[in-house]
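For this view, one protein chain was removed and the others were kept in their places.
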Amino acid sequence: MEKHLTRIALFAALIAALGLLPKLTLTSGIPITAQSMGIMLAGTILGARNGALSVLLFLFLVALGLPLLAGGRGGLGVFFGPTLGYLIGFAIGAYVTGLVAERFTNRMSFVAALSGAVVGGIVVVTICGIIGMAVMMDVSLVTATGFALPFIPGDLIKAGITAAITAAFWKARPSLANAA
Amino acid sequence: MIGALSARPTALHRVSAGVKLVVLCVFCTGVSMAGWPGAGWVGLACVLLGGLALGPWFAGLILRDLKGPAFIAALIFGFQWVAGRFDLGVSLAGTLLACISAAMMLSRTTSPAELLDVIDGWLARLRLPRKYRQRLALAIALTLRFIPAISGRADVLRLAHLARSPKRAGWRLVTPLAIGTLDEADQAADALRARAHIE
Partner (left out) sequence: MIEAARPSETSPVRVTLEDVSLAIDGRQVFERLSLDLTPGHVGLIGRNGAGKSQLLRMIAGLVTPDSGQVRVDGFDPAKDRRRATATIGFVFQNPDHALLFPTVIEELSFGPKAQGATKAQAEQVADDLLVRFGVPAWRDRLVHSLSQGQKHLLGLMAACTNGPKLLILDEVFAGLDLPTSRSLRHILNGLGMARIEANHDLAALAGCDRVLRIAGGAVGDDGAADPVIARYMSEMEALPLAPGAL
C-alpha cells in the first residue's frame, strides 16, 4: 500500500518538476515541454492504474491553485480554457499508455513503451484535446483537428524519448517490470 | 503551501473557501447558459469591478492573469468571425474570460490548504471512507514535500553532467531523474511504513 501511495505522489511531483525544465522549440516554432512527457512516463513506468492516479493527483494540485503547469500556470482558471480536453486527456492517456504497454511480455521494453506512448500519450490525448477544443470553441471536429496537428511532430519526439527512458529504466531496475 | 495565493490580504481572503467555490460554480454556469452574447462581457466586467473594489493592485493582478487567456480569446473570436459567426465569437470569448477571471479571483484569495479542507469536508459528507480521504491528503503532502527535492536533484544532475561533459544536459537528465524519483518513492514508503499504519 505505502509503495503505491508514495510512487503515485512522487511521480506527480516529477511531472511538476519536469514543467520547470527548459522548453525545446521545434523548427516549426511550436514549443514542446518536458511536462507532457512526464504523463507518458507515468504510464510506462508506473503502469495504467498508478500512472493515471498520479496524473490525476497532479491535476488536482493544479486545480487547488498551485502553479505547477509548465509556464507556472495553476488555479481553477486553467480548467476553463479550450485546453481542458487535453488536461482530461492526460489522465486517460496515462491509463491507456500503461494498458497498451502491459499487453507486451515485457511492458518496459522499448517497443512496448513506444506503442503505449503513441497510442495513449498521443492518440488518446489528442482525441480528447480535439473534442475539448470543438466543444469549448464551438468549432467542428475537423477544424479542431487542424488546431491539434502542429503538436504531433513534437509528441512523436517525446514518445521516442519516453520509450528510450523507459527501456533504460528497465535495465536499471529490472524487478519493476513485473510489479506494476 | 505556496501557490497562486496573493500574500497581500483582501476582504475576499476572509470569505470561506466553500462559499467561494459555490459562487464560482453558479457564476460560471450562469454566464455560459445565459444565451445572450454580451453575458460573458458583463460577467467579466463584474469580476473586474469586484477586483477593483478590493484594491486597484488586486484588479491589476487579475488583469495580468488574463494575459494568456486574452490571447486565446482573441484567437477564438477571430476564428469565429472569419467563419461568419460574429455573435458566437463575442459570446465565447467573453464567457472564457469571465470564467477564468472569476476562477483566478478564487485562487488568488484562497490558500490551497483551505481549499483542500473544504473538499475533504465535502467528500466526508458524500460518505467517502476515511481511509481514502486520508490517502488523498497524504499523497498531496508527499507531492508538495518532494517537488523541491526533485527539482533540486535536477540541478545537482545538471552540475554533475556539466563537470564531465561539454554538452548541455537538457532532457538527458530525465532518465536519472525518473530513476531517482522511483528510488526516493520506495524509501519514502519505508519511512511511511515505519511511522504509521496506512489502511
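Residue numbering begins at 1 within each chain, and the chains themselves are lettered A and B in the order written.
Everything below uses one rule, namely that contacts are C-beta pairs under 8 Å (C-beta built on N, C-alpha and C of every residue); 3 or more make two chains touch, one makes a residue touch a chain.
In this text, all values refer to a predicted model and were calculated from it rather than measured experimentally.
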Omitted chain's touching partners, listed by label: B
Option from B:Ala17, B:Leu88, B:Leu144 or B:Val174 whose C-beta touches the chain left out: B:Leu144
Those residues of subunit B which, in the complete complex, touch the missing chain: 1, 134, 141-142, 144-145, 148-149, 184, 187-188, 190-198
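Just so we're on the same page, only the chains that are shown with their structure count from here on.
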Distance from subunit B to subunit A - Cα centre to Cα centre, in angstrom: 18
Subunit A partner contacts - residues on subunit B that touch it in the complex: 1-5, 24, 28, 65, 68-69, 72, 76, 79-80, 83, 85, 88, 92, 96, 99-101, 103-104, 106-108, 110-112, 115-116, 135, 138-140, 142-144, 146-147, 149-151, 154, 170-171, 173-175, 177-179, 181-182, 184-186, 188-190, 192-193, 198-199
For the subunit A and subunit B complex, residues of the former touching the latter: 1-3, 5-14, 16-18, 20-22, 24, 34, 37, 41, 45, 57-58, 60-61, 64-68, 73-77, 79-82, 136-139, 143, 161, 164-165, 168-169, 172-173, 176
